[in-house]
Every structure is written in structure tokens, then in C-alpha cells.
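Before any comments, here is the structure.
A single protein chain has been omitted from the complex, and every remaining protein chain is retained in its original position.
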Amino acid sequence: MKKSMHAPQVLNEPVKYVKPVSFSRGMRVDLGEWGILFISGTASVDKHGKTVYRGDLLAQSKRTFKNLTALLKSEGASWHNVVKTTCFLKDMLNYDAFNEFRNRFYKDQGLKMFPASTCVEACLCRADLLVEVELIAIFKIKRK
Amino acid sequence: MKKSMHAPQVLNEPVKYVKPVSFSRGMRVDLGEWGILFISGTASVDKHGKTVYRGDLLAQSKRTFKNLTALLKSEGASWHNVVKTTCFLKDMLNYDAFNEFRNRFYKDQGLKMFPASTCVEACLCRADLLVEVELIAIFKIKRK
Partner (left out) sequence: MKKSMHAPQVLNEPVKYVKPVSFSRGMRVDLGEWGILFISGTASVDKHGKTVYRGDLLAQSKRTFKNLTALLKSEGASWHNVVKTTCFLKDMLNYDAFNEFRNRFYKDQGLKMFPASTCVEACLCRADLLVEVELIAIFKIKRK
């Protein structure tokens, strides 16, 4: 009924960090015929756990959404199943640039309905991270 | 199973902002006989997308909860169905004033059980917003 999520091709496990952190990249819970994904705050981090694209909001946003996409895909889900995102920006001055990226990203995904979302400013766990996004996705489980 | 939420009498669509933003005011997901509403971070914004009540915490709180109420009502729900709120205050010095408003608001709604809630300080997406609230509501779908 419950399992942790993994996308090792883009993100390693936080317990493998030099300073280990006990959280999963995401948790999947199946409630009968419904799958729910709780994806952790995800940022511009590579498969070795390193921050990538220091100082570049656009590149960090792209990498963040690439990581989220891989996590969704690992459970057979996509952005069409995302119902809520929470976005944290280190500096709200980047709000317009982040939105311009996200607008294009969702358009490229062919989304007709957009997830509910909240965006606030917050300092993140590493000083060099500019953006972090967590999300909830819900989908109907395909019977095999 | 999934639909975006709208309350055009109080709030326009974020994609209609001068600088469009791709999120829905809320998403409804039906899991069998249960309806779940994920309502986006909502603030003191009017149906033209303008911030209203600059500098007035009480008036902004009232408008925020009016907008949330309209969104709940758009799907046949009410504050009695709200299970969790997350409240962001631009300045925690307004915590007492915000709570006094919310205490009265919930009393006026006749709530006997209060939602779970978290409240933290955060800079919001517009410099003139003092409060933002997101929520989750769950209700049993009435069969017609």
C-alpha cells in the first residue's frame, strides 16, 4: 500500500548525502483504485546529490522540474496527475522569471488544467538553491 | 475525476493576470464517494486580479476568507469540510490580529471542530499582500 519513490537517473537518495538526511524523494500510497504521490521538496540537485546551476534561476527551475518529472514517471504518473504544488523561491524577485518558465513548461506538457499552487519566499536547505518545489499527484491505478 | 475550481464573482483566473501565472484557484479530485479540494494560496485579491486593502491586515484577512468561502461554495462545500489550512503572514507581528479575526470567523461559521493548521511568516508573491491561506477540504459526495 505504501512505497518510497526513486529516480536514480537524476537524483540520488538523501540518505547517501555526505551528511545523510532521512527522507524519501517521494512516497506513494495506494487507496484502493487510487494512487497518491507525495513528492518531497525537490530542487536543482543532480544524481550525485550536488547542487547544479548555481546562481541561474532558469536553469535551476528546468532541473527542478526535470527531477519532478522523473519522479512522477517512476510511478507511471505525469504532470496531468498533479493536483497541488508548493513552490519556494529564495528571492521573490525571481517570481516573474519562475512563472515564465513554468507557463512554458506546462504548455509543453500539454496541460489544459493547471495544478492548485502556493508560492512563497523562503530560505532553502542549501544557500545556493534558488527554487524548491513539492507536489501531490493523484491518479487512477491501471489494472493489469 | 479531476477539475479546476473557479469563483469568478470574487477572483479572476491567474492566467488572466497582466503577467499570466499558470495555476488554478483550486483543484477538485473525486475518489469514489469522496470529494477532495486542494485550494491554492489565496489572498486579498479582487475579481480583476488586483490587490485590495493595502496595509490593512484585518480587511485583507476578511477578503482572503471571503475568496476561500466562494471557492469552497463553488463545489458545494463549506468551512465544515476543511481539514487543513496553511497560513502565511508577511509579518508575524500580525499573528494575534489574524487569530482574533479567524476565531470570530469560525465562530460565525458555526464550526465546532477547527481545521488542523500551520502558520508561518513568509514574504508573499506581491509586496502588498499581508496574508495568504491555502487549504484542503474533504467531503462526502451527495448522490443526486
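By written order: A and B. Residues from 1 in each chain.
Just so we're on the same page, contacts are C-beta pairs under 8 Å (C-beta built on N, C-alpha and C of every residue); 3 or more make two chains touch, one makes a residue touch a chain.
Computed from a predicted model, the values in this text were never measured in an experiment.
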Task: Contact with the hidden chain (one of B:Met5, B:Val21, B:Ala70 or B:Ala122) - done: B:Ala122
Task: Those residues of chain A which, in the complete complex, touch the missing chain - done: 1-5, 15, 19-27, 29, 31-32, 36, 38-41, 86, 88, 122-125, 132, 134
Open item on the list: Under the stated touch rule, tell me which residues of chain B contact the chain that is not displayed.
Closed with: 31-34, 83-85, 92, 95-96, 99, 102-103, 106-107, 111, 113-122, 136, 138, 140
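The rule is simple: only the chains that are shown with their structure count from here on.
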- [ ] Could you please state the distance in Å, as a whole number, between where the Cα atoms of chain A are centred and where those of chain B are centred?
- [x] 23
